[in-house]
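Omission of a single protein chain aside, the complex is shown with its protein chains in their original locations.
Chains: A, B and C, in written order; residue numbering restarts at 1 for each.
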Amino acid sequence: MKRKIRMGMIGGGPGAFIGEVHRIAARMGGQIDLVAGVFGRDPKKSREIADSLFLCPDRCYADYASMVAGELGLPVNERIDFVCICTPNHLHFPVSKAFLEAGFHVLCEKPVAMSSAEALALQKIIESKGLLFCLMHNYSGYPMIQQARQAIADGMLGRLRKINVEYSLGWLAAPNAGKQASWRVDPKQAGISGCMADIGTHAQHLIEHVTGLKILQISADLSTFVEGRALDDDGSVMMRLSDGARGVIFASEVATGEENNFILKIYGDKAALEWRQQTPEELIIRSNDAPMQILRRGWPGTGEAAAKFSRLPAGHPEGFIEAFANIYDAFVEAIRSGKPGDYPGIEEGVSEMRFLEAVVANSNGNEKWTNI
Amino acid sequence: MKRKIRMGMIGGGPGAFIGEVHRIAARMGGQIDLVAGVFGRDPKKSREIADSLFLCPDRCYADYASMVAGELGLPVNERIDFVCICTPNHLHFPVSKAFLEAGFHVLCEKPVAMSSAEALALQKIIESKGLLFCLMHNYSGYPMIQQARQAIADGMLGRLRKINVEYSLGWLAAPNAGKQASWRVDPKQAGISGCMADIGTHAQHLIEHVTGLKILQISADLSTFVEGRALDDDGSVMMRLSDGARGVIFASEVATGEENNFILKIYGDKAALEWRQQTPEELIIRSNDAPMQILRRGWPGTGEAAAKFSRLPAGHPEGFIEAFANIYDAFVEAIRSGKPGDYPGIEEGVSEMRFLEAVVANSNGNEKWTNI
Amino acid sequence: MKRKIRMGMIGGGPGAFIGEVHRIAARMGGQIDLVAGVFGRDPKKSREIADSLFLCPDRCYADYASMVAGELGLPVNERIDFVCICTPNHLHFPVSKAFLEAGFHVLCEKPVAMSSAEALALQKIIESKGLLFCLMHNYSGYPMIQQARQAIADGMLGRLRKINVEYSLGWLAAPNAGKQASWRVDPKQAGISGCMADIGTHAQHLIEHVTGLKILQISADLSTFVEGRALDDDGSVMMRLSDGARGVIFASEVATGEENNFILKIYGDKAALEWRQQTPEELIIRSNDAPMQILRRGWPGTGEAAAKFSRLPAGHPEGFIEAFANIYDAFVEAIRSGKPGDYPGIEEGVSEMRFLEAVVANSNGNEKWTNI
Partner (left out) sequence: MKRKIRMGMIGGGPGAFIGEVHRIAARMGGQIDLVAGVFGRDPKKSREIADSLFLCPDRCYADYASMVAGELGLPVNERIDFVCICTPNHLHFPVSKAFLEAGFHVLCEKPVAMSSAEALALQKIIESKGLLFCLMHNYSGYPMIQQARQAIADGMLGRLRKINVEYSLGWLAAPNAGKQASWRVDPKQAGISGCMADIGTHAQHLIEHVTGLKILQISADLSTFVEGRALDDDGSVMMRLSDGARGVIFASEVATGEENNFILKIYGDKAALEWRQQTPEELIIRSNDAPMQILRRGWPGTGEAAAKFSRLPAGHPEGFIEAFANIYDAFVEAIRSGKPGDYPGIEEGVSEMRFLEAVVANSNGNEKWTNI
């Protein structure tokens, strides 16, 4: 009989929004048991969380090193199958490294590391160990993003010309935006960038994932609007992509009043598409020769790529958590089969770090275009 | 240590959309283990589903009677805590009755029964046994529906005047709409009504739930547009409600091209609100004295009632499954505490059956208004 | 050389919103000169308006009878070609009658009269005189309404089944809504109905105009929510139409917070359409077999019927005034050619009065269905 997959978690302590998202997403498919973890730095609070999750108390560990050791000490048929890492950025690399070296598969939050050097180091370990690595670029788990990707691969848009991506949030508009916000603008925990690392990398990943193009050159203007911040809280990027396409990324975490406004517009010489994360069930298709179409999840005109990532009939809104869970489901399938599947991995991690380093360098320098 | 709540399921066999919805919703909170069930009428397929759900094989039963007996035969600390009933309508009553009489709590799909007499009989059992009963009117689990209810209770709309509810689907527009559709227009399985039982009761429930008013009189016009159907696939209802309010329900399952288009507009003498199930994160507030406001889940202006039913920050779309899970969460809390909580119950079931009977009688007769 | 058409106006005094609309609409095509008029009951204010319109002072008359006489006294090549009547309802009939009997074409606001008897009397005069009569049902002048009508005539929707029309305004929600509002609920000036005469007739006309069906039976519930009003300020109507179609009209002038929210949804067995007056450039097309389409004025997929009523390229929003002007343009063309054209006329006026009388009778009585 098939068994459930055993998951461990590093991160997701009290108040950590994304940790709870990982836990719900992991539950949705009914294929995963969360059996071990370190839920934040405070042992008492970590224990409380472990209790509320019905964990066996001796698998709530003091830190990730103890957890690696502890799990290795268990019989193979009790050990976790993989670990989910949802800590601040600076821990992604060392924790991934520790678990990979101990032979565990890893699912890690983005950005994958603090530098492209770290990302490349991880890539080497993953390849040499033959382990599975999933980078949680959750937005690619949306059915209509898969529909968009398929439409472009099928040539529906023709040759791509122009890309306009907007990712704006208002949550860092004021100086004091809470704990979740503060580590994101602290270089020690976030790395070389704030806004661009946090949301610009989502934009970069989705552009490359959906279009199949590569961003080759960028010209960037990062800003820090709130005084006293050590990292950017806003940025603009002009892009030149493979196959002659061009585009713009508008990213801001000081966009007052915006919730999680992530919009993707892609124009080809035959047609164009538009997707909005806050109404994720729709994909707008425009052309010069036909009426505007609104493809909707679950409805005729929407194909296999979206259907694979869909649970409910049309008109029964799916959202953020299902997209997240889709990445989990794909990773579980890979663990069962032992073969990497269709989820973002370490290559995407290397790309995002190179993009980030180019953007920061260009914004600090005087050259107009920086190659990636 | 707190333990997980043990759930059984009757229904949710192969191809049953709503059964899978129940299972996902039950998982989301991490508080429920599905441990027993009868998953449709075909024992082989039921077993396959049980296996895919990691159930212990001997708790996949042949029928609901065997399950009642089987569970009673287990030690108390292994038995299910409650059963979820997601069969066609005609089984809601006998299955609920059987489990209640055996002392199990019940969560049942709507409509609660085939007649108000059955609903009243159930009510008697529930009260005499002191058990918990939850009627799955899932739309009341949406955060912004709770926000709407709170706003009206707080007097924000003033005295209510006019209600306009539209619930339209296209799925029964053609004669052959599949297995899920066929039982809904079969009097033996669906009861005295098709469209009105299936979606009209959602409208009636949400109106009374959100406004706190009672529908007192109706005038109705049910139609069967697809030839050969034994039950209505469409209907219109004019309503007179308590406190002088009036309104209209437009319900149709032959509304070609509509997915699950459930819209609620409520006008008071001070303000009005509008909610649309397909964009459930928003609640539109209008008045004659101020700009239109769009309240959004998780954003300032949206209060406690919505927050209680919300998991993610604003801009991270929640949808149908979360609303469903909210009812489960409330029911689990009630089971833990032993006290009924804030979820629809048998009173709502009695109301919906009386509404349904009045609508069918009025539509078949010559009187203009029928009292409920 | 072709000359401009000479127009007179009865109504449109100070503060009269619709009179100014008529004047702007009449100007848009550059084919009409406003040369004579009675602009409200106050001679001094009427004169001021005439001056502001650059009228020759001796063609600003004291009342409509003097204007008939005065114009008849002028040489034929100076007289008005037609008169526009935009007074409160009770004057539509006598003023139309006077000008028609004197041999002038008439363009009149809706509703055409105070009763079907008056409407029929007008029809007789019009026919016996061979004059042109235009009834200003301005919403039928919208390009996308013409597109909708064409689509239905072409069979795109298949056989029509269900119609859902909503017309809601908030302007009469409070007792004191100003001069423009007060005559609309005064039986002496408005007739047997308030809300239904004012906006219900727009709904009835557009339904019949767009679908080509006739409303055969209605069941209605008129309400007066604001105390002390002598006429309805709200109403609901269930309809049975020719060819087996059914539907609902939701009309309210106490729908707090609504501006001019006129929505038309028409479902056939092949497809459905939706049009919203507040975003009039779009026509939504839905079916069970294809993605939702949004036809837009001026864009491929939108045909000749709409193009004929369109001035600007797609994306350059047209609105209310252009729709109004389209009716004027059609009437001017009819005057030039001497042949009635494609604009609403006296037949539509007779229909609207019969509808209105049936609705009021049904709402006051006990029978469920009233024939029209």
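Some notes on this structure:
Definition applied: a residue touches a chain if its C-beta (ideal position, glycine included) is under 8 Å from a C-beta of that chain, and two chains touch if they have at least 3 such contacts.
All values reported here derive from a predicted model rather than from experimental measurement.
Considering the intact complex, the chain excluded from display touches A, B, C.
Shown as candidates are B:His92, B:Arg296 or B:Lys368; the residue that touches the absent chain is B:Arg296. Which of C:Ala117, C:Ala153 or C:Leu312 touches the hidden chain is settled by the complete complex: it is C:Leu312.
Contact with the chain that does not appear here is found for just one residue of A:Pro88, A:Gly170, A:Pro280 or A:Gly298, A:Gly170. The missing chain, though absent from the display, is touched by one residue of A:Asp33, A:Glu258, A:Glu282 or A:Asp329; that residue is A:Glu258. Panel shows chain A; residues 157, 161-162, 164, 166, 168, 170-171, 173-174, 219, 221, 223, 225, 234, 236, 238, 240, 244, 246-248, 250, 252, 254-258, 267-272, 285-288, 292, 366-368 of it touch the chain omitted from the view. Panel shows chain B; residues 285, 288-296, 299-302 of it touch the chain omitted from the view.
Where chain C meets the omitted chain, the residues involved are 1-4, 17, 20-21, 23-24, 27-28, 30, 51, 53-54, 169, 258-261, 277-281, 296, 298-299, 311-322.
Following the convention adopted for this analysis, only the chains that are shown with their structure count from here on.
Shared contacts of chain B and chain C, meaning chains that touch the two of them, come down to A.
Among the chains in view, B has its Cα centre nearest the centre of the complete protein Cα set.
Work out the mean CA point of chain B and of chain C, and you get 43 Å between them. Chain A and chain B have centres, each the mean of its CA atoms, that are 35 Å apart. As a whole-number value, the distance joining the C-alpha centres of chain A and chain C reads 55 Å. Across the assembly, chain C contributes residues 285, 288, 292 that each touch 2 or more other chains.
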